[in-house]
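Please find one structure pasted underneath; my questions will follow.
Excluded from the complex is one protein chain; the other protein chains are retained at their positions.
Note that the chains take the letters A and B in the order they are written out, and that residue 1 is the start of every chain.
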Amino acid sequence: MEFSVQTSKKQEIIGITDEVSAIIRKSSIKNGLCNVFVRHATAALIINENADPNICIDFLNALNKAIPDHAGYLHDMVDNNAGAHMKAALIGPSETIPVKEGKLLLGKWQSIMLVELDGPRERNINVEIIKS
Amino acid sequence: MEFSVQTSKKQEIIGITDEVSAIIRKSSIKNGLCNVFVRHATAALIINENADPNICIDFLNALNKAIPDHAGYLHDMVDNNAGAHMKAALIGPSETIPVKEGKLLLGKWQSIMLVELDGPRERNINVEIIKS
Partner (left out) sequence: MEFSVQTSKKQEIIGITDEVSAIIRKSSIKNGLCNVFVRHATAALIINENADPNICIDFLNALNKAIPDHAGYLHDMVDNNAGAHMKAALIGPSETIPVKEGKLLLGKWQSIMLVELDGPRERNINVEIIKS
């Protein structure tokens, strides 16, 4: 099952736990694994807290310091978005989460989040659930 | 199946391959995938060598340089552990490993390790095994 998210900024972190949970509910699968996969090379997925939305702002700042944009990248001469590719490659496009009794087995402070690194764009996210 | 690890330091890396292998043995599954998932937003999992325990010390040092603690994070005003969230989000909470003939198909120098980033705490780790 696929769903899409329209982002509105150059860089942005958007919670998608509710969309993933709804797909699990619609499936008949009670126990197994849920793979969430963003089908783009300049976006990524993380799992962390977003009860305090400052964590999302902090994460983008920390990431931009560790992997700065426009640091002499060759791909910037082609597309000028090399930094977004670097960050997406390092974070990774997917998360695989256990499912128990029809629910994602996330910790209390864990949410699944889309990391937009070269928006605004429409991002397609696939959810695949496997029965254990 | 879930197990827990009591950490004893602020930052610490602890091998958990034996615990995961024991759960695979108890299951009747010979071939498939094993997902290991830590249910916390300030801890993470890695796979690497710990035959030389210095690698664990080196990894925490390298990580703290790439993503420094207390670098002006907004979440530090709420909880003072923003750096732990940043690092956990980047590393990720899970690993998915092939299982062959009842054993984890790790390389000779690969171990599964819990990365404690805001301890000491009790950390809950879920192991889900899917038959291929």
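Basically, contacts are C-beta pairs under 8 Å (C-beta built on N, C-alpha and C of every residue); 3 or more make two chains touch, one makes a residue touch a chain.
For clarity, every value in this text was computed on a predicted model and none was experimentally measured.
Engineer: May I ask you to list the residues on chain A that touch the chain which is not drawn?
Structural biologist: Looking at chain A, the ones touching the missing chain are residues 33, 35, 37-41, 66-67, 71-75, 77-79, 82-83, 85-86, 88-90, 92-94, 96, 124, 126, 128-131.
Engineer: Residue by residue, what part of chain B touches the chain that was omitted?
Structural biologist: Spelled out for chain B, the touching residues are 32-33, 46-49, 52, 54-55, 57-59, 61-63, 65-66, 90-92, 95-98, 105-107, 109-110, 130-132.
The definition used in the following text is that only the chains that are shown with their structure count from here on.
Engineer: For the two copies chain A and chain B, what rotation in degrees overlays their C-alpha atoms? Round to the nearest 5.
Structural biologist: 120
Engineer: Per the centroid of Cα atoms for each chain, what is the distance between chain A and chain B, given in Å?
Structural biologist: Centre-to-centre distance between chain A and chain B: 19 Å.
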